[in-house]
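One protein chain is absent from this view; the other protein chains keep their places.
Now for chain A:
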Amino acid sequence: MTAALETTSTQTSTGAPISINAVSKKYGDNTVLESVDLDIRAGEFLTLLGASGSGKSTLLNIIAGFTRPTAGTVKVDGRDITSLPPHKRGFGMVFQHYALFPHMSVADNVAFPLKRQKVAKAEIQQRVAETLELVELGHLGGRRPSELSGGQQQRVALARAIVFRPRVLLMDEPLGALDKLLREQLQLEIRRLHQEMGITFVFVTHDQDEALTMSDRIALLRNGRIVQLGTPEQLYAEPNCRYSAEFVGASNIFTGTVQGRSFIDDVSGQSYRLGEAADQSGRSLLVRPEHLNIAPADVPVPDTVEQVEAIVEDCIYLGSSRTVQLRTDAGQRLVARTNVPRTPDGVVSGARVHAYWDVRDACVLD
């Protein structure tokens, strides 16, 4: 899937690369961004992921030109645009609260950037119609934004941001105000748009599922720094620290120390073997829920796995899968996910079970 995406990006790449060098932002004593370096490739879909206060929106506003960095530079196509005002940057932008002009019709909203560029009237009409068609709102051009639903408004905002064919599209939590179903639908549509247009997308979200679904690459921010930068697969499968592991996807993390080829759990004192490839330093052992298996206590488990004894606290049916919540004898809570929606034999609330994992599926983190 990644391969397919990358071909698309390189084939039709009209997007611009953005290079962020040592960008810092301070408000008085409060540091919002601390020397951030980030190279956004031409035509890629990059997501800035982070909790609130991580600096992701500030970074986007610096790219958009609404915020001036305290230090550092932003370059597009190698050209320094750090002090260029927003209206000269030519980036499309979609805001969380749509920011549609309430006194203009939908069509006039979409025509706004074209009129600023003094595009000929006939061409404006044609491009507005095309773009509204692209976001499936061709029939609503005459309406006022207030007459549309939230999802429709965000589509108008999207149309308005792409109608002038920017080389970069910035999106600041554009789906945050929508309900889940609509959000998932728009996620796919935005992805489709990205593949069709081939321009650079920079997307801000606090929602890790959204980031995983949409991005070519994700930059995870924390306290004004980029913690990890990588493809969704890399972030999920190879988190480089405990924060990454906890932020992206669900995780079971044991705290302890590495001794030789074993990991000693601080809480239970239990020792777990480590796989060949495991990083040998770090104080956390990560096992993803889908790698945690469960067997009733009286069923023996194979030698190649490590296990803890636990009690089933709850068994949650999720349609396509099942989540089992466990508590170890040492009191730690674990979560396991099985692809089999039916309850495994003997796994019911209160049952004693083995929770076990293949040593190759656990990794040690800082």
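As a convention for this text, contacts are C-beta pairs under 8 Å (C-beta built on N, C-alpha and C of every residue); 3 or more make two chains touch, one makes a residue touch a chain; residues count from 1.
Throughout what follows, contacts and distances are computed from a predicted model.
Selecting from "Putative spermidine/putrescine transport system permease protein", "Ferric reductase like protein", "ABC transporter" or "KipI family sensor histidine kinase inhibitor", the unshown chain of this assembly corresponds to "Putative spermidine/putrescine transport system permease protein" (UniProt protein name). Screening A:71, A:99, A:129 or A:258 for touch with the missing chain picks out A:99. Of the listed residues A:45, A:164 or A:356, the one in contact with the hidden chain in the full complex is A:164.
The chain not displayed touches chain A at residues 64, 66, 85-87, 89-93, 95, 97, 99-103, 112-113, 116-117, 160-161, 164, 170.
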